[in-house]
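Omission of a single protein chain aside, the complex is shown with its protein chains in their original locations.
And then chain A:
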Amino acid sequence: MAQTLLRSARPLQRLGLAATQQTSKMSSLSLVPGEAKLPDLSYDYGALEPAISGKIMELHHKNHHQTYVNSYNDASIKMQAAEKDNDIQSMISLQPLITFHGGGHINHSLFWENLAPTSQGGGEPPSGALAKAIDDHYGSLDSLKGKMNTALAGIQGSGWAWLVQDKQTGKLAVNTYANQFPVGGNFKPILGIDAWEHAYYLQYQNRKAEYFKAIWDVINWKAAEKRFT
C-alpha cells in the first residue's frame, strides 16, 4: 500500500509520459509537485504572424498556459498532502485536476516547441525518417495535412489533434484528444495542434478552418523529427 501511494506521488508519470524518456527533452516540465514552470518561447510573440497573431500568442502563453501551470502546482501540492495523510478520497477527487492542468501544461509545452517562425524553418517540410514514414503511411505530406485538418474540424468542443507514433509498431497515426488529455498509453506525441477556441478566436473567430490551414506555415518539423524514433 505504502509503495503504491508513493508511486502515485509523481502525478505527471501517471499521465502516460515516461519521465525519463519524454520529459528529459523538455527541461521545463518539472516533476516536482508545486514546481512546474512556464517554459520560455524560443521566438517572439509576434514571430508567427500572420498565421497566428502576436496577441493570441501572448495571451495563450502568458495567461492560459500559466494558469495550467499554477493550477497543476496547486493540485499536485494538495495531492502530495493527501498522499501523506492516506486520504484516498481527496486523492481521487484531485485526479481530474491533475489530468486537466498537468495535461494542459504538457500539451502547451510540446505545442510551443512544434511551432516556429518561417525565418527559423517554420513550414519547411520534414526530412529523413519522419518524411519517409509520412510518405509511406499517408502517401504525401499534403495528404497527412488533410487528415489532420479533418480530425481538427471534427473535434466536438475543446481539444487537440496529434500526429502520434505507436510505441509498439512504430507506425504513425492521427488522434484527437478531448480538452487537455495528453497523448499517452501506447502513443507518443510527434506533432500537436491546439483546437481550443482560445488558440485562434481573436483572429479567426468562427472560421476555424482558416486557422487549421494557416498553422501549417509555422509548423516546426525539425521538432517533430526529434520526437520520432
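The rule is short, and it goes like this: contacts are C-beta pairs under 8 Å (C-beta built on N, C-alpha and C of every residue); 3 or more make two chains touch, one makes a residue touch a chain; residues count from 1.
Throughout what follows, contacts and distances are computed from a predicted model.
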{"item": "Protein name (UniProt record) of the chain left out of view, among \"peptide chain release factor N(5)-glutamine methyltransferase\", \"AP complex subunit sigma\", \"Large ribosomal subunit protein uL15m\" or \"Superoxide dismutase [Mn], mitochondrial\"", "value": "\"Superoxide dismutase [Mn], mitochondrial\""}
{"item": "Hidden-chain contact residue, picked from the options A:32, A:88, A:129 or A:178", "value": "A:178"}
{"item": "Contact residue for the chain not shown (choose from A:72, A:100 or A:187)", "value": "A:100"}
{"item": "Among A:63, A:86, A:118 or A:140, the residue in touch with the chain that has been omitted", "value": "A:63"}
{"item": "Residues from chain A at the interface with the omitted partner, ascending", "value": "59, 63-64, 67, 96, 100, 156-159, 178-180, 196-198, 201-202, 205-206"}
